[in-house]
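Report on the following structure.
A protein chain is absent from this complex, but the other protein chains hold their places.
Entry: chain A
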Amino acid sequence: MATGSSQIEDFGQVSRTVGTIFRYLILAATLFGIVVLAALLVYVANDALQPATADPGWYLTFFLTLVAPTALVGWAVHRRGPAAFTFGSFLVGLLVVSLMFSGGVGLLVVDVVPPLVGFSFAIAIAVPTAISVFLTRYSHRIGFTSRLSATAFVFYLSLFGLPGPIGSPIGVPQVVPSLARAIQSIPVIPVDWMMVGTVLGGIGGAVVGSYVAGVRDARTGLVAGGLAFAATLVSAVVGPFVGLNPVPSTVLTAVTVLPTATYAWRGAFTEERRPAGLGFAAVVVGGALVGAAATSTLGFAGPQSWVDWQFLTSAHSGSAENAGLYPAIGGSILLMATVAALSFPIGVGAAVYLEEYAPDNRLTRFVDVNISNLAGVPSVVYGLLGLGVFVTYLGQAAGTVIVGGATLALLILPIVIISSREAIRSVPSNMRQASYGMGATRWQTVKNVILPEAFPGILTGTILALGRAIGETAPLIMIAAPNVVFSLPTALESKVSAMPLQVYAWSSLFASEDFYTKAVPAGVVVLLAVLLAMNSIAIVLRNRFERTG
């Protein structure tokens, strides 16, 4: 090799000046955005959480019980295996996020949906679902059309009875009551926590069961599902001994304990085997609990945060100290449920049509361009549209859950369509070919190959779009949603307020120094926390998707 004559003395240099300048310019642009946003957030959070008002002893205690152990154990676990550390952090994150969701579900169960109604409708949906699953088992013998009509009929009968809403306009009296109605009219009804526990435990048990069945096998799944169901009911009995009412304990078990425990089991005891991560999570949670106990026995006061239990659970009030966000949080949750229920099926349907069915002609290209344009239309315009269509034209009462939800659904529909189309388009075309090549119809290909593959992407896009809807104020003002409501909406036709609207009201109608420095920042922090929780789910979904796909 080194024979002298053919040896290269010097490779020379290639200039990188322009590249270097470009690199630092884009770095500066990135930093500028992040720093400005961070400063703003710190400013608001400082107002809302008042960290300076805490005792130094409070900080010291938490440093010793939480921060230091977390850092030490985290470092050790990370050194032994980053995967275990990630698992532990996810577990803690899941705990926090699922606690927030427990709050939301608890709010719905306690104050919005009467237990008997929820119970009866859950049964009225579960029974026909079970029947249709049973029918699908025998799909080889029953034709598709008869199966479809049988399923539709069972659902209709169970939810509406006969002749139901079809009959009422022409004056036919109800002959057969719906299953939901029938359950509601049973003279002896079980106590609330039994009904709530059965519904939540049933859902939780089904989810846990199918997840475990996917990890292990069907029998383990069945056992796990049964255990989850039992745990939810048992928690209602045990709850009062630790100071929780029966209904909230079932919610907490079903929404927080079950998912966290299942995830912990999956990470620590299945083939992944990362018990170190479990230890790390235990140190974090244990540290927080020990810290809380220690500060209260030692008498160290925490920060006088405006975001506290009182703020989260009371309604608006004339004084900033007593003002709360509860009806607005409930309103936002109900609005989001309505928006999701409306925009998801319509948006995904439109996306599937445009991607898989629509011929490539001038009309579809025109629709294409206009959907992109609609995504950029200012939200005030959507508010005006909602007011015009739903209130003036369709004669709905202004400012209700259904009108607000429908308006916000229109607002995010283009975003849902665009992101769903993106997800559908990213399904590799050779999978389509494989399916068509096997003799699948278009519908079979969409159902069996495209939607399952695109689903995580579709869900991510929809959740991010919902995040946009939850922060919208202008459309709600346009449809005359009240700035201040004092109780939770209990029906789709009730008046509704929302978190951003309440914050806006505090900063405009009740503009005073007090509200500016106390209620407004607290409201903003809660709003951002909810948004972050929603987006974190979207991010987790996307990561899972990228890893498998």
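Here is the rule we go by: contacts are C-beta pairs under 8 Å (C-beta built on N, C-alpha and C of every residue); 3 or more make two chains touch, one makes a residue touch a chain; residues count from 1.
In this section, contacts and distances are computed from a predicted model.
Asker: One chain is missing here; what is its name in UniProt, given the choices "GTPase Era", "Phenylacetic acid catabolic protein", "Phosphate transport system ATP-binding protein" or "1,2-phenylacetyl-CoA epoxidase subunit PaaB"?
Answerer: Choosing among "GTPase Era", "Phenylacetic acid catabolic protein", "Phosphate transport system ATP-binding protein" or "1,2-phenylacetyl-CoA epoxidase subunit PaaB", the correct UniProt name is "Phosphate transport system ATP-binding protein".
Asker: Just to verify: which one of A:S185, A:T270 or A:Q433 makes contact with the chain not shown?
Answerer: Answer from the full complex: A:Q433 touches the omitted chain.
Asker: Looking at the full complex, which residue from A:T20, A:T270, A:Q310 or A:T441 touches the chain that isn't shown here?
Answerer: A:T441
Asker: Of the residues A:L387, A:V449, A:A522 or A:A538, which one touches the chain left out of the display?
Answerer: A:V449
Asker: Which residue numbers on chain A touch the omitted chain?
Answerer: 139-140, 360, 428, 430-441, 444, 448-449, 452-453, 548-549
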